[in-house]
Each structure stands twice: as C-alpha cells, then as structure tokens.
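Removed from the display is one protein chain of the complex; every other protein chain stays in position.
Chain IDs A, B and C follow the sequence of writing; residue 1 opens each chain.
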Amino acid sequence: MRIEDHPVLEFKRGKKISFTYNGEKVEGYEGETIAAALHAAGVQVLSYSDRHRPRGFYCAIGNCSSCFMEVNGESNVKVCIEPLQEGMDVKTQKGKGEIV
Amino acid sequence: MKNVELLVIGGGPAGLCAAISAAEAGVDVLLAERDEWLGGQLVKQTHMFFGSEKQHASVRGVDIGKLLVKKVEEYKNVEVMKNATVLGLYEDRVVTIQQDGNYVKVNPKSVIITTGASEKTLVFPNNDLPGVYGAGAVQTLMNVYGVKPGNKVLMVGAGNIGLIVSYQLMQAGVDVEAIVDASPNIGGYLVHASKIRRMGVPILTRHTVKEAIGKEALEAAVIWELDDKWQPIPGSEQKLDVDVMCISVGLTPLSELLWQIGCKMEFVGELGGFVPTRSDKLQTSLDGIFVAGDVAGVEEASSAMVEGSLAGLSASSYLGYKIDVVKELERDYLNQLNDLRSGPVGEKIRQGLAKALISEQAANPGQGS
Amino acid sequence: MLEKTGVPTKEQIDSAFPSEERMKKGPFVVVECFQKIPCNPCFTACNRDGIKAFEDINDLPDVDHDNCNGCTLCVSKCPGLAIFVVDMTYSEDKALLKIPYEFLPLPQEGDRVMGLSHGGEEVEKVEVIKVQNPKGFDKTPVISLAVSKDKVKVIRSIKVPKERDRSEDEIVCRCSDVTLEEVRELIRTGHTTFDEIKKISRIGMGPCQGRTCSQLVIREIASITGQDPSSLLPGTYRQIVKSLEMGKVIEALEKEEQENK
Partner (left out) sequence: MVKTAEVVIIGGGISGCAIAYNLAKKGVKDVVVIEKGYLASGATGSCGAGIRQQWGTEMNCKIAKMSCEFFETANEELQYDGDIEFKQGGYLLLASTDKEHEQFKKNVELQNSLGIHSRMLNLDEAKKIVPHLNTEGLVSTAFYEKDGHLNPFHATEAYGKAAERLGAKIYKYTEVTGIEVENGRVKKVKTDKGDIETKVVVNAAGGHSQVIAEMAGVDIPVYSERHQILVTEPLEPLLEPMLMSFSLNIYCQQVPHGGFIMGRGDDTEPRDLRVTSSWQFLDEMIKTATRVLPPLKKARLLRQWAGLYNMTPDRQPIYGKVDEVEGFYLAVGFSGHGFMFGPATGLLMAEYILGEEPTINIDMLGLKRFESGDLILEPSVV
C-alpha cells in the first residue's frame, strides 16, 4: 500500500521501526503517524464504537473521534496524529476508554 | 505565562504570510501550528497554482509551502511552535495551547486567527464504515506519508478539491472508478475536470451515494441518479466495487476560537458558513483580533496568502509599528485580492464578502483608523 | 366475480357511492360490504344515524348519505375493513381518500406511495396526507390519501416500500453514535436549534466538539422546518478545542511554580 514512485513527490521516509498491533509485530517508518503505518500494513479498523460499529480514521487531522486506539495502555489516543515510535503497543479500542 | 506581541494561530498559507508580513514590520511573532509541519494544506498540493506571479502562479502548492516556510525561518523575530494546538481563547485574551502534549499559556497583545477550514461530510447508510474517508485525510495519507488509501476509489464531490484529489489519487497509482456530484454541474475549475476525464474517469453529475456496503470495511458503494428536484430516481442504482470512498463535499470555516472569544459572526453561505464580520483590512469586531484565509471565508490558497500578508500588516499597525510604505502595501494587497476575486468564478466570493464586510470604524469602534 | 376473486364488480362499487349532487357537498362514506354476514359495528359506531338501523344483524349496511358527513368514525370499526371515506371537494384536481391500513411500516405524512386497486394492481402514486392512529382506532390506522378524482372508485390500498430500515446505519455523530433518524425525530418533536438537539442527544458533545456533525444537523433543521439555514445558529462553542490530559495541566502548573520560586 506504499507509494514507491510518484510523478511529483519524493518520499523521504525515516528509519524503519517496529511496533505491535494487537500483539503482532508490524513495521512502519519514523516520522509517520500510527494510523499511516497501520494503513500501509492493511489495517483499516481502528476501533469499535459504543454501538459496536467498526471505525477507521476519517479526517486524519485529529478533528473527529473516529480513530481512538489504545496505545501503550492509554485509551482514546487519536492515532491519526500520534507519531509512531519504536516498540509501541497499539491495540484496537472497544467502546469508551479506561484510565486505570 | 509567556507574553508575546503577536500570536498567529495556524501555519498554513494565510498564517505564514501573516507572520512574514508582521515580522518584516519588526513585530515579534509567535506562530502556533497544529501539525508537525508548516504549510498547512499546501504541503499536500501537488498541482500548479492559478493566479498571478505575485501569488506564485504555476508553482506547485507544495513548493510554495517550502518557499514560505524558508522565508519564515529566516526571521529571527518569528518563533514557531509546531505540534501546537490552541485550545482556548479566553476573554482576558489569555491563550492556552497544547504543544507536544504539554500545556502552555501565552498572553498576546494581538492575535491573527488563520485556522483554515474543516471538511463537511455526508449522511448515508454505513457512512462511518472504515474506507469512507474525508478528502483531506486521503490527501494526507498519500501526499504526506506516501501511503495509498486503497485500490479503487469513488470520489464524492466534483468541486476543486474532489477533482484535485482524484487527480492526485491517479498520480499515486490508485484507480478512480467514478466522481459523483449531486449538482447538475461540475463545481470545480473545468480544466481540472478535463484532465481527469481524458484519463477515462467518468464524472457523473446529478448522482449521489445511496449506501456504502461492507462488514468491517468498505467493499462496495451504490450510487444513484437524482432528478431535477434532487430526488433519487429508483432503478438508477449502480454498484461500484470500491474499497475507498472519498468525501469531498465542501469546506466550512474552522471558527471555534472566534466564537469562544465572542467575535461577531455572520452566516454567509457563499463563504462556507459562519464567518467573522471584519473590515477590509481584516480586523474583526474585537480589538486586536484579526483573521485571514479560509476561517474568514472559504476561498483559494492564493487569496489566503494575500489576506495573510494584509492581516499581518494590519496587526503591525495596531501594535504601533510605523511602516513607511504601509499605504502602498495595503493598496497592493487589496488590489491583488480584487484581481483574484474578479471574473465570473469570483462572483460568489464577491457576493459573500459584501455580507461579511463592515467598515473599519464599525469593526473596531475603539480604534479610529 | 367477488365470490371467485375477492374483487367486487364495477356495479357493486358504483352502488356504494351516493349521487353526484351529494358527492359535491363534501365527505361521504363508501361501504363496500356486499355479503350478508352477522355484523353491525358500523351502525353502532355512527352517532348521527348515517347508517340506518339494522332489522336483522345479517342486513347489509344502508347508508343515509344525508346524515353521513364522512366523519370516519366507522372506518376503523369495520372488521371487514370495507369502509372508506371519500371527499371530492378536497382540491381542484384531487380527492381525499381515507383507507384503513393495518401493516407495517406505516407510511409517513408527506410520503408518496403507490396506490393499489381492488385487485392489488398498481394504479398511480398518491400522496399520504395524514396517518391517524389514535388509541380509539385500536390498531386500525386510517390513512388519508390525495388521489386523482377519477381514481376514487379504483384505489383501495397502498404499497409502502418495505426496504430494510437503514436508519440505524446512517450516522450523524460518530462520537456518540447518533443516527440521522434520531436527529430527524428530535426536530419533528419541536427541537429546532442545534444547541437544543445537542443537549438532548449528546450530538456535538463528544471529543470532536461538533466539528463533524453540526453542519449536518443544521441542514436537517433547515430542511424539516423550512427555515433558511442562515438564520440558524451553530450552537455554543466553548473552550477547549481539543481534549487535554489533565495530568499535563498539573505538570505545567508545577513547572510554573518552580519558575516562580
């Protein structure tokens, strides 16, 4: 799903890093968001709403609430704007988040 | 709490130009940008801009962004905060900001709000299914991060953004199955439409989405035709096998901060929704609060840049900076804006602005000009 | 014919209609009861002697069109659903036809639905003017339809599209999963500003702060109430624009304190 050749743009990707998605190892690049890395890996469903509807990102700029995931144990993280970091533990969020 | 002379909220084309123009006048500027990068939507624009040389016509948006960023960074009196979302504008003019997750307060003497616009959306069955994305999101994903949104796309909306993003999708190697628009006519520039059409992409006016189909993510979309009363025609359904639906049904000014602080607002449909009333020099109804760009009315990036420069100039004057050529510069910016808004395509903008403009005296009763 | 197919003959139907003069005077009842069975609720329902007294419970109802004013009381009472009301004076080109209808989904006022004949054939699209379903009708709703004047003897039922109800899937507010139908229902029950709808439904109170939904809601208000969208306020915007971890405020305050020392 990554664009390799583009007629106008050149993508200078950062260092390759790995993180876990629901326990499985996934690779992404430094400098991209969690949502971008997951999308490149073919993951579209990021959370399930209160009524159990599957949700992906929608705005990709942190405006809406469609992309909440659990990151390193923290709920309600907007992964469309959250930078990816080496070793992050990312999980699908179901319903409302928790703080303990 | 940090005291600043001028806070510019938003580092898109309007904000960058505002910061440059004020810095040039000698003002100490703090520029707060929500994203990790400056340039706003320019960063995603791979196409060449219209307009004239003064607004960098025939240069690609992404390169205009780079030019402006470079210029801003040359000024010692501009401090840039990236990854910094302004959270609140309070009545004592204190501004709270979240930067890299941290909470910061600043106390500016003057503020230029250039927060841009946000995308409108649509309601249809399963409109919240993963794979149904805003056009801006698709642009960010592919032009900032180099990730394809999917393989086959239905574009909803044939305004400039819908057309441009369709073109960009094709450049990224993604198939655009069709572009639909509920209106009887294509809303965007026709040259944009033609360059897509000649690549074999159907543009279906008077068509809209009936529903999205899919269990966990988008698997198909059903579109149907509308009659001249905008009612769907049963039996006209077409099912398209797409894994991405891109919603591009217009922009509306992102005006929350203006409401928070109590700027006078007016609904102007031609400008995308509620906009602040302002003088022709972009002073709002509140002393020392200026606006520029899409937040003042949705237009093209070229006008946003000129408005930014003008607002920067107005804020400098407000802060007491004497610029020799201020009248000349003002006239130049106003003339540029007039040019960009002249002609048949600018008709709507001109009508809208007429409703939002108030005299400088009325905009700012405390400050004689 | 009636005996073999359930469809009455033209003569039978004609016999249920009053004179031309009477038809011009206003609403009247059409009782299409052509078989003697032991039944008289129509007589009992009428409180103005519109149906003449039965000598035998097996009598066919005999309508006194001078007394009947088309009040509709008997329509939902007829166990055979054989009573209709027609008003030829409804408008220049349309007549009002009231029919009993016991199926779901019920049509909604303003819907355009297919009118069906005695034999169930599609006749013409008709507009639903009123849907009456009060307790007293005991689950036999009466639907008022605007039909072409020459179809008052033809249309006796309607076909309401049974398309799967997709309203659950039309999401206006992602934060609180509020659907379009929920919003429309609130508008129909008198909630006519964004703020009012926001408070009662939580739309716009979630983490997106109304950025995604407010324009959709305002458009619905405008279209249902017929107001100009420019006269509708977008609701109150309050600090803060984007959610903030409370611990970060504490950190900032501690830092501030240290700097002040």
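The criterion applied here is as follows: contacts are C-beta pairs under 8 Å (C-beta built on N, C-alpha and C of every residue); 3 or more make two chains touch, one makes a residue touch a chain.
Only a predicted model underlies this, so the values are computations on that prediction, with no experimental measurement involved.
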{"item": "For the chain not depicted, the shown chains it touches", "value": "A, B, C"}
{"item": "Contact partner of the left-out chain, one of C:H118, C:R156 or C:H191", "value": "C:H191"}
{"item": "Residue among C:L2, C:I37, C:L60 or C:I250 touching the omitted chain", "value": "C:I250"}
{"item": "From C:P8, C:P61, C:P141 or C:P207, residue that would touch the chain that is not displayed", "value": "C:P207"}
{"item": "Options B:T96, B:N143, B:Q168 or B:T208, residue touching the unrepresented chain", "value": "B:T96"}
{"item": "Sites on chain B contacted by the missing partner chain, in the whole complex", "value": "88, 90-92, 94, 96, 105, 262"}
{"item": "Chain C residues touching the omitted chain (full complex)", "value": "176, 190-193, 195-196, 199-200, 202, 205-207, 209, 236, 238-240, 243-247, 249-250, 253"}
{"item": "Touching residues on chain A - with respect to the absent chain", "value": "74-76, 95-100"}
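In this section, only the chains that are shown with their structure count from here on.
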{"item": "Length of the line joining the C-alpha centres of chain B and chain C, rounded to whole Å", "value": "43"}
{"item": "Between chain A and chain B, centroid-to-centroid distance (C-alpha), Å", "value": "25"}
{"item": "Multi-partner residues of chain A (each touching 2 or more other chains)", "value": "49, 53, 55, 58-59, 62-63, 66"}
{"item": "Residue numbers of chain B (touch at least two other chains)", "value": "85, 118, 121, 128"}
{"item": "For the chain A and chain B complex, residues of the former touching the latter", "value": "1-3, 5-9, 11, 13, 32-33, 36, 39-40, 44-46, 49, 53-63, 66, 80-81, 83"}
{"item": "Residue numbers on chain B that touch chain A, as the complex places them", "value": "34-36, 46, 60, 62, 85, 118-119, 121, 128-134, 136-138, 140-150, 171-173, 215-217"}
{"item": "Contact footprint of chain B on chain C as seen in their complex", "value": "166, 169-172, 174, 180, 209, 211-212, 215-216, 229-232, 234, 236-242, 244-245, 248-249, 251-252, 256"}
